[in-house]
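Have a look at the structure that comes next, please.
Complex shown without one protein chain; remaining protein chains in place.
The letters A, B and C name the chains in turn, as written, and every chain counts its residues from 1.
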Amino acid sequence: MNLAVQIGKLTLQNPVMVASGTFGYGVEYARLIDLNRLGAVVVKGIRLGPVRGNPPPRTVEVTSGLINAIGLQGPGVDGFIEKYWPFLQGLKVPTIINIWGTTVDEYAEVARRFDALGGVGALELNVSCPNIKEGGSQFGTDCKLLAEVVAACRRATTLPLITKLSPNVVNIAPYARAAEEAGSDALAIMNSYPALAIDLETRRPKLANVTGGLTGPCIKPIALKLVWDAAKAVRIPIIGMGGIQSAADALEFLVVGATAVAVGTANFYEPQTALEVIAGMREFLQRKGIEDVREWTGSLRA
Amino acid sequence: MNLAVQIGKLTLQNPVMVASGTFGYGVEYARLIDLNRLGAVVVKGIRLGPVRGNPPPRTVEVTSGLINAIGLQGPGVDGFIEKYWPFLQGLKVPTIINIWGTTVDEYAEVARRFDALGGVGALELNVSCPNIKEGGSQFGTDCKLLAEVVAACRRATTLPLITKLSPNVVNIAPYARAAEEAGSDALAIMNSYPALAIDLETRRPKLANVTGGLTGPCIKPIALKLVWDAAKAVRIPIIGMGGIQSAADALEFLVVGATAVAVGTANFYEPQTALEVIAGMREFLQRKGIEDVREWTGSLRA
Amino acid sequence: MLGGGVLERTVPILTHERDTGGYFRLAVRAPDITPLVQPGQFAHVRILPLKSALLRRPFSIFQVAGETFSILYKAVGQGTEVLSRMRPGEELNVIAPLGRGFTVPRAGDSRPLLVAGGYGMAALYLLAQRAPEKGIVFVGGRRRQDILCVDEFRALGWEVRITTEDGSLGEPGLVTQPLVEELRRESAGRKLFACGPTGMLRAVGRIAEERGMAAELSMDEHMCCGVGVCLTCVIPVKTSAGWEYQRTCMEGPVFDARQVVWETDP
Partner (left out) sequence: MLGGGVLERTVPILTHERDTGGYFRLAVRAPDITPLVQPGQFAHVRILPLKSALLRRPFSIFQVAGETFSILYKAVGQGTEVLSRMRPGEELNVIAPLGRGFTVPRAGDSRPLLVAGGYGMAALYLLAQRAPEKGIVFVGGRRRQDILCVDEFRALGWEVRITTEDGSLGEPGLVTQPLVEELRRESAGRKLFACGPTGMLRAVGRIAEERGMAAELSMDEHMCCGVGVCLTCVIPVKTSAGWEYQRTCMEGPVFDARQVVWETDP
């Protein structure tokens, strides 16, 4: 059976990756699972310099979900290359690097740096983080800015570019098309959805950042709709995510048009999830007599 | 203790209503709860003429939520007045009528009809139903159209007007302000969020309408954020809803700035919910030594 | 509050037993509900330990005895799975009785013919019990394990004709075969009452139509509120003006077969 899929010029041995920000830099989960069985490892969002992130509390559990406002804490490009790249370079599966900036130039500069590094699988442009004031979702909710970011990164690198779209729009189709037209090789859908949780006893928001991004099983029906809408609008592959915790969930994303999927929040409670998804996917396709996962992709009867 | 709140010129004995489309026309739940203890009864969306609605399946249960695509089945203005108004008129609590149309003129005409009827508590303009092709959310995701609908209804009636906004926007503030400026007396936030569910075995969407609107506990953190954003943008009262199933949930909506709340999906699994919310709210405020619910409203420390 | 004969109650499970296959019988004590129950009505059950799903589940009221009523159900999904692990003493919340049930035949009516598939038997038991005239019940299922309550129906003095698709009990084939045979003998003035899978109901409806017979069908549609407010459970029903969607939980679950529109997109 063939599980391999293509994201631009990048081949994945199977369509199951892990979502940025939910898998650290790979090395942490290497103690618990065999990373080389994944489709790809996607690392936490990185900008040019180090980032402190938001004050805690940074996450809060809600009904069937999680709200986070980490604020993209990270070591910056140099720190990342020094601390984490040697390990990631040793993996047999590709590393996808999630990048961001507060200006178009910064996005492009980070892209150039990783292009120069060599050995990177792909770059994922995070234009959709709801938890930082500058950068992040401002680029993801304005088609023109979005196209500029993608185009600038396109000029900066020949690496496959994945644009991670914001779910927080009226209609995702024009954003999907804008990214495609500006040279993105793929889309990632969805990032977390702006949300709020309150502590009644203290009358305060539960997160220091006040608002955060909602993820986990509760958003899956929203994510499926967004992937379906985007898949109808573009030809480039889509990486679907949002609440995936089982092979069935993943297969739903594929059937509505995703070429690959990412497991996010579920890693936090069950680090085996991505591997279980791969195994369950194989089993399901076998049962259905489907030889190649790509036959399943986009095969919704609607 | 005072629980009474004001929505335009309408006084509610307490801030807890039931959400449109989740409480039929009141009469159905009258067999199970005492409607006269509610803040108000809000009926299913009504347009000028009768509406058949979407083919079944129309709802599907998802993780901590429900997706529906009823398609606004209803008897139309005349059918409603004939079948349900005599009963509703006999209640001691106000009836709020949720109305919609496919054109600005139809909204205005329905508003005029209910203005002429006499005895209606308020009109709720549904400009945010994701489950019909014309009308519904097209008006709720375009500030200009939204303002036109509200202004036309404002000219058509002196009844309090509540504009029910779509959650499916980049930023709710401009929509909230547009409704306020066009003469809306209050806002209702949120309607259901566009969503999709798939049956893997049949490879089909679980709903005949393909997509539907997500409601229930899973959307509460999104709804709270939207109410909070809108409350900062306008001075008119907001009716908060989205996943309320307990007094704590309702108090969260109030603390971020809602003047009143509505219980929706929870009615389906626990018809006592609204009454339990009222009792629990009273108890909580008592425990906190708060004499008037209006002191709690908008008192978030953020 | 209006009258209307429906109550919401938290009720204790009195007995809970495994029947054949994946079927279970569960009885609760609900003294103020039982007097209200009509044959073919259902209870909308909140399975309190079920945390992974929100909605109630509808089940036909199977038997009523004094202060208790019971349901006969098959474990098919997450709700019935959790239900099947509940023990006597634990509680359920029910809204019951709901829906418009069967028209109980009057003395002097012809011998009623009941047609049941799987747990359809549950919806028909009270009807058989309360019908003044004993009739015939045609029971069908895939396998021997899907044939339920035969002894109970016989104990009521009813004739039971069994079919299974795999032939493991009774006649091999579909439940409609012995029914058609019986109707060949005599159909005029007789009336059918059916509950089971939609395909079976459609077949029964057609059989009745072809012979100009009356038939009442208990429709199995997914439900949400169960009390008529959400408009989930609708089926297309003929009206003088054409057709309209009617609620299985209010105008049904039992419909006159002549009114049901069978085309999926009418």
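Definition applied: a residue touches a chain if its C-beta (ideal position, glycine included) is under 8 Å from a C-beta of that chain, and two chains touch if they have at least 3 such contacts.
Keep in mind that this is a model prediction, so the values were computed, not measured.
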Relative to the complete complex, which of the depicted chains are touched by the chain excluded from display? A, C
Across C:Ser52, C:Ser110 or C:Thr239, the one contacting the chain not displayed is C:Ser52
Identified contact with the non-displayed chain, of A:Gly53, A:Gly76, A:Gly183 or A:Gly280: A:Gly53
I need the residue numbers on chain C that touch the omitted chain, in ascending order. 51-52
Suppose we count only contacts with the excluded chain; which residues of chain A make the list? 21-24, 27-34, 44, 52-53, 55-61, 63-66, 68, 70, 73, 216-217, 265, 267-272
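The rule is short, and it goes like this: only the chains that are shown with their structure count from here on.
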Once you draw an edge for every pair of touching chains, what topology comes out, line, ring, star, complete or other? line
Farthest chain (mean CA position) relative to chain C: A
Centre-most chain by CA centroid is B
Mean-CA-position distance for chain C and chain B (Å): 35
Chain centre separation (chain A, chain C; CA means) in Å: 48
Per the C-alpha means, the centres of chain A and chain B lie apart by a whole-Å value of 34
Please list all residues of chain A that touch 2 or more other chains. none
Residues touching two or more other chains, restricted to chain C: which are they? none
